[in-house]
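As you look at this complex, bear in mind that one protein chain is not there, while each of the others sits in place.
The first chain written gets the first letter, and so on, giving A and B; residue counts start at 1 in each chain.
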Amino acid sequence: MGNALINVPGTVKRGEAFEIKALISHPMETGFRAGTNGTLIPRNIIQRFTCTYNGVEVFNLVLSPAIAANPFIAFFTVATESGKLVLRWTGDDGFSAEETAPITVTS
Amino acid sequence: MARTPRTTTRRTFLVRSSSAAAALALGATSMPAQATPESLAAAIKDVVGGASLRTGKVTLDLPPLAENGNTVPMTVTVDSPMTEVDHVKAIHVFNEKNPQPYVMTATLSPRNGRAQVAVRIKLNDSQKIIAIAETNTGEFWTASADVIVTLAACLEDPT
Partner (left out) sequence: MSKTLIAVLCVGSTIGVSIALAQRADTRRSGYQDMSKSVQSMQDDDTANPAMLWVRDGAALWTRRVGAADKACADCHGGVESMADVAARYPAFDAGLGRPVDLEQRINLCRRDHQQAEALAGESRDLLALTAYVARQSRGKPIAPSDDPRLRPSIDAGAALFKQRQGQLNLSCAQCHDDNDSRKLGSATIPQGHPTAYPIYRLEWQGLGSLKRRLRNCLVGMRAEPYAYDSPEYVQLELFLMQRARGMPLESPGVRP
């Protein structure tokens, strides 16, 4: 069981830009907040999100503590050929998550 | 005790600092209209370098009034054909009053087809958000938006 929800249209026309939406469970702890005992809660964020399309990186996002908890990310990519999209999140404390989605491109 | 002419009173300090701010704003005509904190200016300079920063082409969609600063939806759209010869290669977002000025950087290419990115951001106070689009030809376009963050009336205790 992954911890992300992704939304990709199954079928897209060649040459068309389509939207990819992704949600993932993550606290995005800023590192600037104090806990109940007064000490800082250590930073724990997702630092980077990438999307590859048949192995080629088509989107890369560098995140910061200013990104809200349970990050939502939406962006576009152009349908080139049928294949596989791989979404990857990496962050503090070795955090790593990956989701894949098939894409069918019609002419 | 008589004041010496060199003493800075509150009034003269305010006068001096406001004229300094005005000078800064006048000097940097291509920067956002309002004077911004040093760290924000430095963070923007890291991205833009010596290039001029022009207003336009970027649409920064943020609610003018956010009921909670923990999660504020934001969409940045840049008017660009996204072709090999003319495309946006990065979208940078900065804020004015969070502990750090930096919000995000998205790397784009013609493969995106549309220069649009949506995320949700945290704002620890009412403030200005600045988006900067960097094109493949080395141009920098910008837009800013002010968000008023209201506070929840009944907060939960932290335990």
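Please note the rule applied: contacts are C-beta pairs under 8 Å (C-beta built on N, C-alpha and C of every residue); 3 or more make two chains touch, one makes a residue touch a chain.
Just so you know, these numbers come straight off a predicted model, no measurement behind them.
Among the residues B:S39, B:T71, B:Q100 or B:N124, only B:T71 touches the chain that is left out of the figure. Listed residues A:S25, A:N54 or A:T100: the one in touch with the omitted chain is A:S25. The omitted chain makes contact with subunit B at the following residues, 63, 65-68, 70-73, 150-157. Even with one chain removed from view, subunit A keeps its contact list with that chain: residues 1, 3-5, 7, 21, 23-25, 27-28, 68-70, 72, 74.
Basically, only the chains that are shown with their structure count from here on.
Distance from the subunit A centre to the subunit B centre is 24 Å, each centre being the mean of its Cα atoms.
The touching residues of subunit B, counted against subunit A in their complex, run 70-73, 75, 95, 98-100, 102-114, 116-123, 158-159. Within the complex, the subunit A residues that touch subunit B are 16-17, 28, 30, 32, 36, 53, 56, 58-69, 71-78, 80.
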